[in-house]
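Sharing a structure with you now.
The complex appears here without one of its protein chains, the remainder shown in place.
Labels run A and B following the written order; every chain starts at residue 1.
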Amino acid sequence: MQRLRNAPPLYFLGVIVLLFFIGLPTVVSSFQSSEWTQVLIFAIVIMGLNILVGYSGQISLGHGALMAVGAYTSAILIHRYHVDYLLTIPIAGLLTGLVGFVLGIPALRLSALYLALATFALAVVAPSLIKRPVQLTGGVQGILLTPPDPPQFAKDGFAAVTGGLGMTSDQWMYYVSLVLALSLFWLAWNIVRHRPGRAMRAIRDREVAAAASGINVAAYKTMAFGISAFYAGIGGALYGLSIGFVSPDTFPLALSFQLLVGAVIGGLASITGPLVGGIFTFWLPIVSSQFVASQPWIPAGIAAAFKNAGPQVSYGALLIVIMIFAPNGVVGLVTVGYARLQARLRGAGDRGSGQMPSDPQTV
Amino acid sequence: MQEFIQQVVSGIASGGIFASLALALVLIYNAMGLVNFAQGEMAMFATFIAYTLISHGVNYFIAFPLTLGLAFIGGVLIERAVIRPVERAPVLTLVIVTLGLATLINGAAGFLFGYTPNYFSSPFSAHTVNILGAFASYQDLSVIAVSGIVLVAIYLLLQRTTLGLTLRAAAHHPEASRLLGVRVSWMLALGWGLASAVGAVSGIMVAPILLLEPNMMQTIIIYAFAAAVLGGIDSPLGAVVGGLIVGVTVNLVGAYVVGGDLELAVALAIIIGVLVIKPNGLFGRAAARNV
Partner (left out) sequence: MTALLELEEVRCGYGPTSVLHGVSLSVPDGGIVSLLGANGAGKTTTLRAITGGVPWTGEIRFAGHSLRHKPTEDIVRGGIAHVPEGRGILTELTVDENLRLGEHTRKDRAAVRKDYDRVFEYFPVLRERRKLSASTLSGGEQQMLAVGRALLMKPRLMLLDEPSLGLAPIVVRSIFEIIRNINEADHVAVLLVEQNARLALEISTQAYVLEVGRIAVHGASADLKGDDSVRRSYLGY
């Protein structure tokens, strides 16, 4: 009982969030479930991207292209070789992870800016590379996938909880994605908590010092690339399955950019960040034009112009403003705000040490 | 053989376009160690302004320099409003800001000018003239000429004028320049203005060839990256040489080896190849920045 009382409020929040996600499809429409599936998929990819960018300090503007690798791997295996769709997911992940690992080798030589440039070019060129081997990839038209039918036990369970409702393919894919998201979250948390995470953070902060203290910088950095690609591959496979097709234009540069933005806005080098990032990545482009229009302090003429100009203008403008005022992202803001609140509650005496109080429950 | 020469001349013309945009990238990189991912979109927007002027009856040869002037002002304003607040931020933030800027400009262009492709007529006819037994169009030749003039003008500005001197000083040695009375912050803004104007040239040159629409520059920027990386990201001369090499290579490889649809992949191969083998490119210096 003592431990429960001493657990940080974040644990309780986490349980509530978990229950929310488990119960979601039972209360919203099938279409809305599929929207939240996309949020989960983005969260998975951003988790991986976070390991690369937040923990090992390497920028990637090409994770959309890596998602494409995963998506096409899965689609080709299903379409041409009739592999069971669930099996294609880990295969896609591993293959993409391998691709990422291989990409990570030349990436070692590049500074942050050059890496951004190279991955940017990769993301722009990827669609044309995909279109070329028409026999394999279906060229411009891509590959159509039939939505997977939920297995019987899932249908029964769903009907039991909802009082007789049938389970759609969308809802089933939602749960598949949720299970994967949770497992991959647990995996990421363990990686970050133990030696690999510490090593990567050391590399990110002072690479020269890390190398001097015996850390194998090259191994960890390429490993980070591989792991983040693994996540992107799984996300890509899920993405193709949940929307029912893959095509070269499903994974444009804009997607890679949105993923990176999601990671940054969610908060790099944080564990909850990817979820926030996933939410942002999915909703921000959709909501941004309405957001500007709804702010009362913006003059009506400007708000209307923004709304008509479409999501891109609002998205771009909002991004710039966020980067100027909150470069550490939402989780960063929350963490800073929480720390300041704690410091005030604790009293001026602790200000000198500048540390978080060890037991947040004590006031 | 004739076709080969045609491809080469055409490649040189493309090279002029890539070199102009690459030069804009190099100017900003020199000024602040940043690759401006929005350079292509800024050029596209400037081209739309030129198109609007011409559609309203302004003579091409007046609209062209007028647009460059407006692009210059635009570049200065963007630097003051958007870049200055994040001048000292880490690379990742700057990358996102410039990409956000690109998104914003692209959307604004779509909103203001529409997404339907427009024919941008060049005053130089597509008629061909006979050179060494091959046919080169006046258009290609004009692109080569205009790019050449702009590049020479920039060279003269940077190397032979006091303004160019202070720009270079501020870019390479900001702290020491301040002690000599150079207004470094304003030099940064001017650098952006200059880069914006130079980039606009590339947009106006390419518009008659592709069609003018908001996504027009999205492939050109990749070629420009390849040119800048090949030439050395901090070398203006490198941007020019790199542009020419990329233009000709992409054209030839696309025509004779891999097919037109993979020309962009050739550019990607150049980028990755250079970064892996010799990251400084042909003329670039080491990335360390001086005070």
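The rule we apply is simple: a residue touches a chain if its C-beta (ideal position, glycine included) is under 8 Å from a C-beta of that chain, and two chains touch if they have at least 3 such contacts.
Bear in mind that the values here come from a model prediction, so they are computed numbers and not experimental data.
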* Structure fact -> Only these shown chains touch the missing one, namely B
* Using the definition of touch stated at the top, determine which of B:Val8, B:Leu77 or B:Ala169 touches the missing chain. => B:Ala169
* On chain B, residues whose C-beta touches the chain left out of the figure -> 162, 165-166, 168-169, 172-173, 175-184, 290-291
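As a working rule, only the chains that are shown with their structure count from here on.
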* Asked: With chain centres defined as C-alpha means, what is the inter-centre distance between chain A and chain B in Å?
  -> 34
* **Residue ranges of chain B touching chain A (in the complex, touch as defined)** => 33-35, 37, 82, 85-86, 89-93, 95-97, 99-108, 110-111, 218-219, 222, 225-226, 229, 261-262, 264-265, 267-268, 271-272, 275-276, 279, 287
* In the complex, chain A residues that touch chain B -> 53, 59, 61, 106, 109-114, 116-118, 120-122, 124-125, 128-129, 131-132, 253-254, 257, 260-261, 264, 308-313, 315-317, 319-320, 323-324, 327
